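Yeah, one chain of the complex is gone here, protein chain that is, but the others are all in their spots.
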Amino acid sequence: MSAAPALEVVGLAKSFGGLRVIEGLSFSVRRGERLALIGPNGAGKTTAFNLITGVYLPDAGRILLEGEEITTLASRLRIRKGLARTFQNIRLMPHLSVLENVMIAQYARSPGLRGMLQPVGLTRTNRWREEARAALAEAGLEASAEDEAGSLPYGVQKRIELVRALMAQPRVLLLDEPAAGLNAAETEELQRALGAIARRGVTLVVVEHDMQFVAGLCERVVVLNFGCKIADCAVGEIHNDAGVREAYLGSEAGEIALDAA
Amino acid sequence: MSGYLESLLVLLSINVILAYAAFLPMAAGQLNLGVAAFVAIGAYSGAYLSNAYGVHPVPAALAASAIAGGLGWIVAFPILRTRGIYLALATFALNQVVQGTILNLNVVGGASGYPVPAHIGFPVIAAFALIAVMLVFVLFHTRFGISVTAASDDERVADLMGLSVRGLQSAAFTGGAVLAGLAGALYAHHFNYIEVQNYGVLFSIYIVLYVLLGGTQTVYGPILGAAVFTLLPELLRGSAAWRYVIFALLIIAIMSLRPQGVVTGALLRRLLGWRRAAAGAA
Partner (left out) sequence: MIEQQIVNGIMLGSVYALVAVAFTLAIGVLNFLNFSIPGLFMLGGMVTWYVLKAGFAWPIAALLAIATGGLMSLVVERFTYRLMRKSSHFVPLVTSMAFLILLENIVLVTWGSDLQRVEVPFATVSIRLGHIVVAVPQLIGLALAIAAVACLDVVLKRTRIGRGLRTIAEDPDTATLLGVPVGRIVPVVFLIGGLFTALASFLFSVNYQQASPFMGEEVALKGISAMVLGGMGNIWGAILGGLLIGVIETFSIHWFGARAVDIWVYGLLLTILFVRPTGLLGGTAPGPARM
């Protein structure tokens, strides 16, 4: 008998000042699955992420993480439950070093006063520092550990954000346009890295425009348009779906992208 | 030790405590123009405890800092719902209200000032300053240090990464109030006379300015700021007003040329790098 889905949203709805941004959105993601969330600009993909992570409270609907209801759970508590994310525009802390940026996400694993007072900065061999350093080394970023996060190249910062999100040891990882702005080599590297992460059992939900990337990484696709789900199928089948074609129609890049998938 | 030197070191000690009282909220992104209010609360409650109840000045000072901290914690609830300029304005308003309230408390002298016979000598004050500085140093080398900077840099993302931004801000604000109260009570019991007129927003401004001079990016900046503010005027003799003219010009110059203050994260990393290199070569 299968366990509860890693992530499930049921009938999510959200309006901003009269404008319906998300309407009746429902989908679920199995454990270890790689799901892509695609759709034209403005379809509501990042809003969906914001609802799932608790930046906004939904007007209606439910959100369940591994069977547990988190619909109204405070946003800062969701990462403790195993839900982490990266951001469309890189959001690293400019006044912290790369290492410190990555260490921020460790708090979720040892929260409370005790966790806050861990002497992570007193000794060089503190276990949290070592763990963060090792994670950076695994991503090939150890040399930048003491650098100011904001001074590094775009591609490097994106990788740091990923390491930071993984530091919380999430079971579900939301990635908002992880391949945006990366060149071909970086994109391929990212695909490989995410594949490895998924094989370790982390469930991935990826918002992306790069359909080749999606096809190479994800098994299933949920398509949004105007805040509603218009398709939910295996990645190989989307170009057959009429609704999806219509949503992307009029955008030559969209058609080409669809055919490439 | 000469009386003059001792006075100077006492002032330095108190200014260092004040520096960290302002630094804590500023590290959390709050420009606290109400520091002087908590100094006043500490000074007057400490003085009242030793005057009216005969409490020994040292426990009185500790109790005073607890009172200031407690009030700071309570006030933090509404104040921390504001942000940026509104927060600065709210702390400014708080400062004036507290000053105005004490002005009307005849039981502690009101507008005439309040004499404080009980005395705390230099060694005790220096000890307090040392302990306070060490506590702040240790605190900022725990996860609290990076968390508070993260919350100040990007509240939204810090929250999504699991940090309690409100909790951090409240802790910083309250901690600042505790230190401010301690400084106030120590001053009251050393110089044996306090006047509420000295605790207006301009006093908060002086403290904030010399902390910014030292730099708020690291935990070492405030000490430098306090040292410059206390010792520089001694090097350039002159009336008190001239010292502040020079101080103001210095601030304007620093803010034009190096607004992040003298001690920055980058500077520190470079200095530590040299030390490591020297140790490696040795």
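By letter and in written order, the chains are A and B; residue numbering begins at 1 in each of them.
Please note the rule applied: a residue touches a chain if its C-beta (ideal position, glycine included) is under 8 Å from a C-beta of that chain, and two chains touch if they have at least 3 such contacts.
Please read these numbers as outputs of a predicted model, since none were measured by experiment.
Student: Since one chain is left out of the picture, which of the remaining chains does it touch in the full complex?
Tutor: Every shown chain touched by the left-out chain: B.
Student: Sort through B:Ala61, B:Val208 or B:Ala226 and give me the one touching the missing partner chain.
Tutor: Here the residue in touch with the unshown chain is B:Val208.
Student: Touch as defined at the start, partner being the missing chain; which of B:Ala27, B:Ala47, B:Ala90 or B:Val263 qualifies?
Tutor: From the options B:Ala27, B:Ala47, B:Ala90 or B:Val263, the contact with the absent chain belongs to B:Ala90.
Student: Using the touch rule from the top, list residues of chain B that touch the missing partner.
Tutor: 31, 78, 81-86, 88-90, 92-94, 96-97, 99-101, 103-104, 110-111, 200-202, 205-206, 208-209, 212, 239, 241-242, 244-245, 247-249, 251-252, 255-256, 259-260
As a working rule, only the chains that are shown with their structure count from here on.
Student: Under the stated contact criterion, what part of chain A meets chain B in this complex?
Tutor: 53-55, 75-80, 85, 87, 91, 93-97, 100-101, 103-108, 111, 115-122, 128, 146, 148, 164, 168
Student: With touch defined as at the start, can you tell me which chain B residues reach chain A in the complex?
Tutor: Checking each residue of chain B against chain A gives 138-147, 149-150, 152-154, 156-165, 217, 265-266, 269.
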